[in-house]
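Quick one: structure below, then a few questions.
All protein chains of the complex are present and in place, except for one that has been dropped.
What follows is chain A.
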């Protein structure tokens, strides 16, 4: 790991000021991804600004939903009674990610900021446009089992690794960030981005901005919810494909539905067309199958991940069936 200097801050204001002063500084929260990236030589900040003592860890009910502080630990959110009651999809997704130890460390804001687990990104001996812009993509034409089937570019085919973000995308969460120019809100679906020609940018957070909270608006989707994650071992592995499904079912018909996927794109992948088609249809396997085919319309294999073209629609159908079957 490179040498760096370290400072602790206890307020949002001092955190923002510290980053504004030092262009080579980064925020440190749970550290589960950043410290790992530093050990691997992928990221080499000259200064870490430890924000763990900034009071941003509360989970509270507002008039319109739940507000989750950016420094709330993944375990605290997953086990929170309000989260389980109103947004079981978020709790399920969090529990499907990482290990209990890592969830005790990792924060909500840090989870959003985590970087791809693409092996070519982690291995600094190999070219990677995300790590070293312009160096090329080692993954294209390489070992692509874990890679994207949606929204990839000829510069990058990496996927976003988070489970939590799949749920937050489906739940129409809104992120609040603050920075030198003040606060702003970012709809969750607009936070992460597709690689295009600038895969080094994972998201639309500006340099110096700090994530402070995520708001999730109340909905009627808690009764029929399922997060289904398919991976190479039963637990503690990144998704090959995951699906977050939540429905409101009235008299056998789908009154409202949300669908999002993980492990398939550079960002959590919301299936809005399939959602729109499913609305007011009956909750049958046949309809789930049609919606899943619709969702796969623009999917493209990279070779090694061709199996995802079959696995992804099957996972969508299975997640919807399981969600619908809940009493």
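Here is the rule we go by: a residue touches a chain if its C-beta (ideal position, glycine included) is under 8 Å from a C-beta of that chain, and two chains touch if they have at least 3 such contacts; residues count from 1.
In the analysis below, contacts and distances are computed from a predicted model.
> Given the options "Xanthine dehydrogenase YagT iron-sulfur-binding subunit", "Amino acid/amide ABC transporter membrane protein 2, HAAT family", "Oligopeptide transport system permease protein OppC" or "Aspartyl/glutamyl-tRNA(Asn/Gln) amidotransferase subunit C", say which is the protein name UniProt records for the missing chain.
"Xanthine dehydrogenase YagT iron-sulfur-binding subunit"
> Would you indicate which residue among A:5, A:64 or A:253 is in contact with the undisplayed chain?
Candidates A:5, A:64 or A:253; residue touching the omitted chain: A:5.
> For chain A, which residues lie in contact with the unshown chain of the complex?
1-6, 8, 24, 28, 31-32, 35-36, 38-40, 44, 46, 48, 50, 52, 75, 98-102, 104-105, 234-236
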